[in-house]
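This is the structure I want to talk about, given as structure tokens.
For this view, one protein chain was removed and the others were kept in their places.
The first chain written gets the first letter, and so on, giving A, B and C; residue counts start at 1 in each chain.
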């Protein structure tokens, strides 16, 4: 089980800020594929991976990063603070 | 007649902040030579020209600048504001 | 070093004065304040800032630690707001204090560059009848390049 968090327009497209996901995905990308396959709103949110960023347990990561031991994976657009 | 102004340690070495000087010097350097010849305190103040800056009528200038028409010549060390 | 992530409005001038008090031998203080401005096309009503609680504070602390490692700073401060902000309100503030003005300036610019692209905040511009997420700019990502390779 992994907590998936969604921010900004990723959250809006999927329609919720977080959810617990039952998965055996080995990498972020495998998790993304599973989510995409769920429903069109997920497919829409994850349509263009190059427009997304990911954090594993609150640290920025790559989409090919391993999920072993991860508790929390967050998906969001590039940051626009400051 | 030119108003000569002295600032910081130039003022302290010469012992006064300003004075009117009767001169026919064509350039700043000629004026410096005349002042140096006056008294030891002037010679001390103008000993090392490379440690001094000059302004003609409140604009930074070079020591070889012409004095034609100048009303006010100021001598001082490099600025240390900010 | 101080990090504050908050929804409450803050007073940039009061923060600057508190930051500058009792600095000892630090003579140079630099501040950056980001203020909510209208969109170029006008018609903006407010700004909404979303963030990632937990990660936000950790990411900013990490950026501050990196700045401390690179420059001789006596003090550094980051305040960043989230939630709804009206036009003219301060969004965030960075302040740095050092014995040398160049270090204070560079560290403040470094903090801004990294906060823009590495701290999990997302801005949304709220218009009278529309709302749009602010897109990240390539130039903001590119700005990080000037801080690498590591300098002393």
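Methods note: a contact is a pair of C-beta atoms (placed from the backbone, for glycine too) under 8 Å apart; a residue touches a chain by one contact, two chains touch by 3 or more.
All values reported here derive from a predicted model rather than from experimental measurement.
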Exercise. Write out, one label after another, the shown chains that touch the chain missing from the document.
Key: B, C
Quiz item: Among the options B:5, B:32, B:45 or B:67, which residue touches the chain absent from this view?
Solution: B:5
Exercise. By the contact definition given up top, give the residues of chain B that touch the hidden chain.
Key: 5, 7-9, 11, 55, 58-60, 74, 76-82
Quiz prompt | Interface residues of chain C (partner: the chain not displayed) | solution = 11-17, 20, 22-38, 40, 88, 90-91, 99, 101-102, 104-105, 108-109, 112, 143
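Note that only the chains that are shown with their structure count from here on.
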Quiz item: Just curious, how far off is chain B from chain A if you go by their C-alpha centres, in Å?
Solution: 72
Exercise. Indicate the whole-number Å distance between the mean C-alpha point of chain B and the mean C-alpha point of chain C.
Key: 48
Quiz item: Distance from the CA centroid of chain A to that of chain C, rounded to the nearest Å?
Solution: 26
Quiz item: By residue number and range, which residues of chain B touch two or more other chains?
Solution: none
Exercise. Mark out which residues of chain C touch at least two other chains, giving numbers and ranges.
Key: none
